[in-house]
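Mind having a look at this structure? Questions to follow.
All protein chains but one are shown in place.
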Amino acid sequence: MKNEIRTEFLGVELSSPLVLPAGVLDISFSSMNQVSAVGAGLVTTKSLTIESRKGHDGPVVAEVEGGMLNAMGLCNPGIDAGLEELKLLKTAAEADVEGPGNCPVNVSIFATDVNGFSDLAERVNNSEADFLELNLSCPNVMDEFGVPLAASEKTVAEIITAVKSVCVKPVIAKLSPNVTSLTRIAGAAAEAGADALCMINTLGPGLEIDIEAGRPVLSNISGGLSGPCVKPVALRLVYECRKSGLSLPIIGMGGITTGEDAVQMLMAGADLVGVGTAVYYRGPGVFGLINEELLSFLKRKGLESITDINRII
Amino acid sequence: MKNEIRTEFLGVELSSPLVLPAGVLDISFSSMNQVSAVGAGLVTTKSLTIESRKGHDGPVVAEVEGGMLNAMGLCNPGIDAGLEELKLLKTAAEADVEGPGNCPVNVSIFATDVNGFSDLAERVNNSEADFLELNLSCPNVMDEFGVPLAASEKTVAEIITAVKSVCVKPVIAKLSPNVTSLTRIAGAAAEAGADALCMINTLGPGLEIDIEAGRPVLSNISGGLSGPCVKPVALRLVYECRKSGLSLPIIGMGGITTGEDAVQMLMAGADLVGVGTAVYYRGPGVFGLINEELLSFLKRKGLESITDINRII
Amino acid sequence: MIKDKRTTLPIARIVEETENVRTFTFRMDVKAAPGQFIMLTDFKGGEKPFSISDNMLEDGKNGYLSVSIKRIGDFTRRLFDMKAGDIVSIRGPYGTPFFIPGKPDEKTPEVVSKIKPADFRPVLCGGGFGLPPLYLLAKRLLEAGVPAKNIKAVGAGRSEADLLFEQQFTGLGIPYTGAAESLDDVSAAASLEGGCGRICGTAAEALTEIATETNFVYASGPDLMMKSLIPQMPQDTEYQFLFERYMKCAIGICGSCATDPGGIRICKEGPALWRHQVEQLEDFGVYRRTASGAIELFENRLAGRDRA
Partner (left out) sequence: MIKDKRTTLPIARIVEETENVRTFTFRMDVKAAPGQFIMLTDFKGGEKPFSISDNMLEDGKNGYLSVSIKRIGDFTRRLFDMKAGDIVSIRGPYGTPFFIPGKPDEKTPEVVSKIKPADFRPVLCGGGFGLPPLYLLAKRLLEAGVPAKNIKAVGAGRSEADLLFEQQFTGLGIPYTGAAESLDDVSAAASLEGGCGRICGTAAEALTEIATETNFVYASGPDLMMKSLIPQMPQDTEYQFLFERYMKCAIGICGSCATDPGGIRICKEGPALWRHQVEQLEDFGVYRRTASGAIELFENRLAGRDRA
């Protein structure tokens, strides 16, 4: 395949450093397969919960300057149905003679306490998942569940310790930018045994008001901010984690829309780069486009691989 | 004057609910006078420190999608020279026969500990200041001074208590969005006796990398994010403070660029509305433009005053 | 810059089409192509997709947008409690519209792109609230130069009350066949000469009777209705179907509306899909995904509640 930028991540080889993050085009095996086929190196499932959730009432999205608010409300078919999609995905990808759809899968799970996470993690053990991602940071269900778990070093450490003790898959902790010090929380996650970190989940959250109606646009009132405008915050947090000495692999995301953005994220210290909201601006083909842009940057600079720019600032 | 939207704030009458926030066009009496003349109802000085500071080396600003990063580094001529500008401002405003330049002034101060703030506050007592604002939240001098003071409820409360005990001017606490719970800190500020709150200071901070040079764009590496993209976060924080029962007056700011934005900020629960980075997008005349837009919204809706939309969501 | 601006405005007019279907009209000057939809909310919980059925008033006044809505559940019930002047909020239009002859794009099958408007002889077949968007389509077909006599409309429904938009189609000079499983007055089931009248039966049955000279089928309605049309079309007839799937974002990122196995997003690449796209769908007429993304088989669904 021509636009390959082969990358290793936790011992697994990927055809591209680009990752489909949890929540974007990943409810069904079809969407994940498609995104894999157009150039993602790793796809993440929607965050799965024990029971299915229909999510918040609409409006669930609102475009704002520089990005987007969303409050999907963790709609998902539940862990069992979610893992069924993985089976379908593997079958579909294998059926695809062209092959590129066959990328590794990261299963995202969400629970509200240690037991909930352990429970879900155990179920993932016997699935086709390559990695397990702990969504410790959803900002859109605070009314329901309170402050995100990722706000407390102690809770984060407890969950990771518990999950590591039951789960055979490498564990990725997804962190929230909406805390006083993400670096400290990242440190706690590393110490508790996380295999990698994923940052950032959506920022804020934010509120947009419809002035004609005098009402919040989102039915959930607030929603997490994503898209180009969160990129500087994401870059800073990844960079600060590196500066603090953190050596775990990082999936960096938040506003990555172009090859230039991806280069910045790699330079800041990420090993893989998530691309979510950019699908809105550039379509699902954005994965192929960014791969191309990344390759042409490397070529122009006479560089061999992305490790030559990784963590350079 | 035709575009007046008279508003009362802490017992002082303003000709507009629009506020020039600390750090934008407010180093010299001339800039403040000009902004007052074009429609601000209250102007804030640059945050003043005991000694003068030349600020960070350039680049100090970087435009990003949906906003701007800045790391000015609290450049200011020092409290004494700063208060001299206030004298010049009053003289200049009085000399202006048209009169509208004569608006109240909010003096912003920055220190790194309780004594520093008390010290500065005492000097402001004998000045032309109408209000005193405590910048507890500058994100751009963390390398120098550590985490912003506004990250700790205890510190915020201590500073406010100390300042209130020495200062004869109404005291406004300027808070940071970069904390796990701004609402709790706002509560602590209110309890400690703050007369009003100002939120939000810049978000993040953020990092932008120049990929050709492989270097951070800002010499300070990171800088606070402001402009349109922070508006949803600012609105949500103001709204949450209100929802938590906070009744203090709030100067709401962060990305307000149009009359529609200002209406949203008032609906979310702010009493006055700060307009900073919008000067970049629409020039200093933005104050007059927003006043007009605000008035025409009220007119179209058949409303008498901004109190009719204040806190309505 | 915001690409996707929301418009919050009063309802300009509400017209009752049948007991359970009303047309809501808004003063909104947007370019709307037939088959596209809007997302509508009252900010009281819920935002739902509705197909655009018209973009002018009957007197030809431009700058309006209409949707015809069937009362089904909580959300649509709330809409039925609203009056002209009440405020709602709209975003869109969204989605890929129906094909108009003479205006092919890269996705148009070659044989279709060659048909001249004068030679285009489509049937427009709608089930329930699937019919109104075909009215806007009919207008655009006429504007593109397709002769009214070439076009035939079929409205299908359970009972006579579900047969929508007869007047509107005949007003354009387009013969309209109503197909209902039960007719109030069975004697009304006349001969379908000229493709005009009533039959006691399904959309598919109506199509068999009138599609003799047809060279294109547009359909819009429940999956099973649309699927039932395929065997009735003359061999090799090209068609476009207008799909419904559970919509949340409507801007192509959440994946809620994606179809299997290709991941075609009904809010972006759809709602109007070409035959070659439809033929690849595995979910078509077999299952839909619910709000949670879970698969719900039509079998089970039909056993429960039937909403066609």
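Order of writing sets the chain letters: A, B and C. Residues in each chain are counted from 1.
Criterion: contacts are C-beta pairs under 8 Å (C-beta built on N, C-alpha and C of every residue); 3 or more make two chains touch, one makes a residue touch a chain.
Owing to the predicted nature of the structure, the values given are computational and were not obtained by experimental measurement.
Considering the entire complex, the omitted chain makes contact with B. Screening B:Ala92, B:Ala121, B:Ala186 or B:Met267 against the full complex identifies B:Ala92 as the residue touching the chain left out. The missing chain, though absent from the display, is touched by one residue of B:Ile5, B:Val24, B:Leu235 or B:Ala262; that residue is B:Val24.
Along chain B, the points of touch with the absent chain fall at residues 23-31, 33-35, 46, 52-55, 57-65, 70, 72, 75-78, 81, 88, 92, 210, 212-213, 215-217, 219, 276-277, 279-280, 283-284.
Just so we're on the same page, only the chains that are shown with their structure count from here on.
Among the remaining chains, not one touches chain A and also chain B. Core chain by CA centroid proximity to the global CA centroid: A. The geometric centre of chain A is 36 Å away from that of chain C, both derived from CA atoms. Spacing of chain B relative to chain C, judged by their CA centroids, is 52 angstrom.
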